[in-house]
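Pasting a structure below so you can have a look.
Let's look at subunit A:
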Amino acid sequence: MARMKFYCDPERCIECNACVTACKNENEVPWGVNRRRVVTINDGDEGERSLSVACMHCSDAPCATVCPVDCFYTTQDGVVLHDKDICIGCGYCFYACPFGAPQFPEDGAFATRGKMDKCTFCAGGPEADNSSDEHRKYGSNRLAEGKLPLCAEMCSTKALLAGDADTISEIYRKRVINRSASVMARGVSYRDASFRAPRNASGKSSAKE
Partner candidate 1 sequence: MSEKFEQGVQALRQQIDARISAYFSSCVHCGLCAEACLFYTETNNPRFTPIHKLEPMKKLWRREYTFWGKLAAAFGLGQSLTEDDFAEWETLVYDSCTLCGRCSMVCPVGNDITYMIRKQREGFSVAGYAPDGMKEATRRALKIGSPMGVTYKTLKAALAHVEKDTGMTIPVDKQGADYMTLFSSMEIVNFPEYIESIARIFDATGVSWTISSKAFEATNSGIQIGNKEAAAEIVNRVVIAAEKLGVKYVISPECGHAYTAIRWEGPNLIGRKYPFEVIHILELLDQLKKEGRLQLEYKDSIPMTLHDPCQIVRRGGVVKQPRDLLNSVAEHFTEMKDHGVMNWCCGGGGGVSANERAEPLRLQVFNRKKRQLDELGINTMVTACANCRITLEEGLEHNEMDAEVISLTELIADHLVKDESKV
Partner candidate 2 sequence: MARSITLQIDNRNKQHAGWLLLLLLCLFVQPFDTFAKASESRGIPSAVVLNPAAEIWRDVRQREQLTNGTSQVKGVDSGVLINAYGDQWRNFRMQQLIPIGGFLLIGVVIALALFYLFRGKVAIEGGESDKKLLRYTNYEQLIHWFIASIFLFLAISGLIILFGRPVLIPIIGKEVFSIIASACKEGHNLMGPLFLVALILIFIKFVRRNIYQKGDLSWLLRGGGIIGKKHVPSNFFNMGEKTMFWMLVLVGSVVIISGFVLIFPIFGQGREWMELAHVGHAIGAILMISVIIGHIYIGTIGMEGAIEGMKTGYCDLNWAKEHHDLWATKAEQQGEAISNDKVSQLREVSSAQPLGGHVQEE
């Protein structure tokens, strides 16, 4: 039994947002909903890192725990999905999720948020695989076709990996060995290796100020 996971390598992510675009396109998500987003830490400063974030498909998903109508379920592949026919749009999953994955299509005055939408690991929803209903509500079901989520497949630097946890772990392990340690723990990995001291100016040219 596989356990599907995402992994984003901050050493490789170049904040190109291709994963975000791919996801939107593949799943035809409504306006205002972003199942995936790229977060940049220390933008423009030393130690700038980007991470592509979406639902992490937790094993003990907080969203599923707090849902008042119990609309979440975990597939055999370890993908956390939800049933939009049952969702009442209360927003509790959004409060509980550490990653900010649950999204809502409406602005929410008087708490009208609409049905929650989130990353499905390109695995659709409870409806029959690749049925039109499923596509309308949840977008693509690539997993049923034997494909991985498009965001990961599109990633040009292969920063974003998706797939069975064991396989990804293995890839990651190899990368870490090559880099010799965890990037975050050590700070900027290639600063020490660079030929000259960093320039006084900080960050990239498109720095937002």
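By our rule, a residue touches a chain if its C-beta (ideal position, glycine included) is under 8 Å from a C-beta of that chain, and two chains touch if they have at least 3 such contacts; residues count from 1.
Selection rule: all candidates are chains of the complex that A comes from, given by their letters.
Quick caveat, the model's predicted, so the values are computed rather than measured.
> Spot the contact partner of subunit A in this complex among 1 or 2.
Result: candidate 2 touches subunit A.
> Considering the complex alone, what residue numbers of subunit A touch candidate 2?
Against candidate 2, subunit A makes touches at 3, 5-8, 10, 15, 17, 20, 32, 34, 37-43, 51, 53, 56, 58-62, 65-71, 78, 83, 85-92, 94-100, 107-113, 165-166, 168-169, 172-173, 182-185, 208.
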